[in-house]
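Presented below is the structure to which this report refers.
One protein chain is absent from this view; the other protein chains keep their places.
The block that comes next holds subunit A.
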Amino acid sequence: MSYGKLRVSWARIGKDATPYNTGSGYIPLINGPIGGSAIGWTRDDRLGDPNLKPEFTNTFETGAELRFLNDRLGVDVAWYTSKSTDLLIPLKLSNATGYEDFYTNVGSIRNKGIEVSLNGTLIKSKKFNWEMRINYSSNRNKVLSLGQGLDEVAVAEHFGYAGSTATMKYIPGYPVGAIFGTSYQRYYGSDKEDPLMIDYSKPMIIGQTGNSAGFPLINSSQKYLGNSQPKWIGSITNNFTYGPFSLSVLIDTRQGLKKYNQLANFLAAFGESAMTANRFDQVVFPGVLADGTANTQKVYLQQAKGPDGRNYGAGYYRNVYRGVTENFVEDASWIRLRNVSFTYQLPATLLSATHLISAASITLTGNNIWLHTKYTGFDPESSSFNAGSNVDAFAGFTYPATRSFLATLQVTF
């Protein structure tokens, strides 16, 4: 061992509210006067909190930094637990309150996790060097309480057709990234059905009457469908240098998270999704009838009148599929080749002849070169809400991160 450090820290960090959120008031109508002259006043959509307090986060962290073999190998390990209290959040309110949201202090959440960083100079010679850095972190969080006598609060929502709007809610015991929405009705028989958790091993219930005969039924109350917070985040950076050449490669990953794919919801609604290509098929949906017996009814997935003479109306994908949020909360794990950069340092002997340029290099850089994900939208990393917000469950109608290539010439005089 060439270096060793153990550390323990405790910190308390405050976060201040944004201005003018301690009260609520009245504003003139936004679309201007009526009949050119009458000015209307209305209650503003934002409810402030006169007792607003700063949000505080207490963090306890312990870790160790160790280096071996003349600093060629380094390890940094940290474990932390933090508790944030009086979270500053604009809660979404029922419009029956007269407001759209309520900027207030809400309960507390706990975060805990580990961070590991390894770095090493794997090869070190006169001409060739290879350095590698690996980062890994894993965080778990949980809503501890909400205060104000609340069982649940809505933090954000993202529209889906036919009642399939996805909602991020804080519910004590659930993670901060919990996504809720509609699901398929499932047959629990004599077992008790949890109001929020879905038992995916239970069979779907298939309708027997009217237009829903032969099709899965929708549970229109909102159930827990996944967590938008990753189980772990990792990255590997490799730096190679060979004489005047150097190459840097960065691979990033996020694993074990889910997101609501609004784009898929829209595409399914309009028959544009690849998923809907089977709409000329006839199927027997696996599942059971309300009495628990197996479903045997064959149905067509297309619209209007099927070959069996039954009128299927708008068809399965509009009538059922798009109305089930469960279908659109997808695994949004990804691995991407974030960055590759190649540099050539021009030889000094060549430059000295100019008597002007002391150093010069050419760098070729590529960003976002390769992405591997099961997510069916454009890019699981993009978000429909701004990056600074705590709303990260919605990656719907957003452009993917751009792939870019740069050539850089750097000259030092």
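What we mean here is this: a contact is a pair of C-beta atoms (placed from the backbone, for glycine too) under 8 Å apart; a residue touches a chain by one contact, two chains touch by 3 or more; residues count from 1.
Simple rule for what comes next: contacts and distances are computed from a predicted model.
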Omitted chain, identified by the protein name its UniProt record gives, among "Branched-chain amino acid transport system permease protein LivM", "non-specific serine/threonine protein kinase", "SusD/RagB family nutrient-binding outer membrane lipoprotein" or "OFA family MFS transporter": "SusD/RagB family nutrient-binding outer membrane lipoprotein"
Of A:105, A:165 or A:333, the residue in touch with the unshown chain: A:165
Touching the absent chain when the full complex is considered, from A:173, A:244 or A:313: A:313
Sole residue of A:151, A:191 or A:291 that reaches the chain not shown, by the stated touch rule: A:151
Touching residue (missing chain; options A:220, A:255, A:365 or A:398): A:220
Absent-chain interface as seen on subunit A, which is shown: 19-20, 22-29, 31-45, 47, 91-100, 102, 148, 150-154, 157, 159-160, 162-163, 165, 167, 169, 180, 209-211, 220-222, 303-304, 311, 313-314, 318-319, 323
